[in-house]
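Some notes on the structure that comes next.
All protein chains but one are shown at their positions in the complex.
Presenting chain A:
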């Protein structure tokens, strides 16, 4: 008897937990997915009767940082084609959500790819439309030679719309106080010296956003090749070694940059640390402007100057920097509204996207009005930037660029191994060996 009541108690407890879990799960799911769907379904019905087309565009930028204004502008001017913006978070889960939506045939008409590898996967599964069927817009001519990196099997499956600048942001006041000029092109050794001179007390002289952290390696290998002539991994390139050594020296000997373990586990908010004036140099990209224009959350009392990301190799004329173009917008190959989507995409690329500049996304097309974009990029904070170096880094720098196109698996195996090195768990040689071995086995797997 006793055992039975106990059992009944347990069972009801388990059932209850299950029920609770079920409820909460459903709750989340509903609020995320079905609500916007229902809403749009309603709209679709009411509007199709009036003969308008409704397009759905999926992008990763929060609507309030530009996209909403862009589509509001479009919708006002084009009552016959209405665009709705759906935001997905640009991470593993978010991209999976987008892929699933497209595969299961939900209506996605336009979508933004943020990396070449994501775009390539979507092309492989016939989700992105080959844009060469539209002949009234010459992507090469409009976007310039930098668009090249986004060609997949020699064709465009999307329009790279933004110019993405990557740079070192500098605290101009701190530089002036130390008597250091704003560098135009420089090496990592020079940056290391700067960091030493700018270091105050036990604060750091240089911090990095984790997104462009590994770029120096990619800058080298995008030119020299990720594989050697015989098809084996090129991750043992001498400059990879040099990068590892330089940063490790800065972390441990100079103590001018935070040790990687500390930065990762504290999820260091690098933008905030830089903008509060605590650390004078930051490796980041144009999205910094989103925060640096926001004086309410990030009050700041110094001028920001900009410098090219330093190079590992000695000579400046062989250097390529990351950047080029980004926000590769594709049309869903299964969409029934491709013509309308194409109209919107052309308008968007040729300057319709100007409000996006407030979030650091400058239009890439030569026909877009750069002054408009610059105005919304800087807003009323123009005076708080060093305009000479800003113009140089964002517009005038003629250093060739590359677009990161490494598969996620290789990015991950590489970062796992260099983390072990920076955390002191394995030596430099072990790290290089492990990277090469794992890359080789990846190459073999995916031959």
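Here is the rule we use: a residue touches a chain if its C-beta (ideal position, glycine included) is under 8 Å from a C-beta of that chain, and two chains touch if they have at least 3 such contacts; residues count from 1.
Here, contacts and distances are computed from a predicted model.
Visitor: If you had to name the missing chain as UniProt does, which of "Sugar ABC transporter permease", "Cytochrome P450", "Quinol oxidase subunit 3" or "Trimethylamine methyltransferase MttB" would it be?
Guide: "Sugar ABC transporter permease"
Visitor: Just one of A:125, A:223 or A:369 touches the chain that is missing; which is it?
Guide: Missing-chain contact among the listed residues: A:125.
Visitor: Would you indicate which residue among A:99, A:146, A:215 or A:350 is in contact with the undisplayed chain?
Guide: Of the listed residues, the one touching the omitted chain is A:99.
Visitor: Pick out the residues on chain A that sit against the missing chain.
Guide: Where chain A meets the chain not shown: residues 2-3, 6, 9-10, 92-93, 96, 99, 103, 121-122, 124-127, 259-262, 264-267, 408-409, 412, 416-417, 419-420, 423-425, 438, 441, 445.
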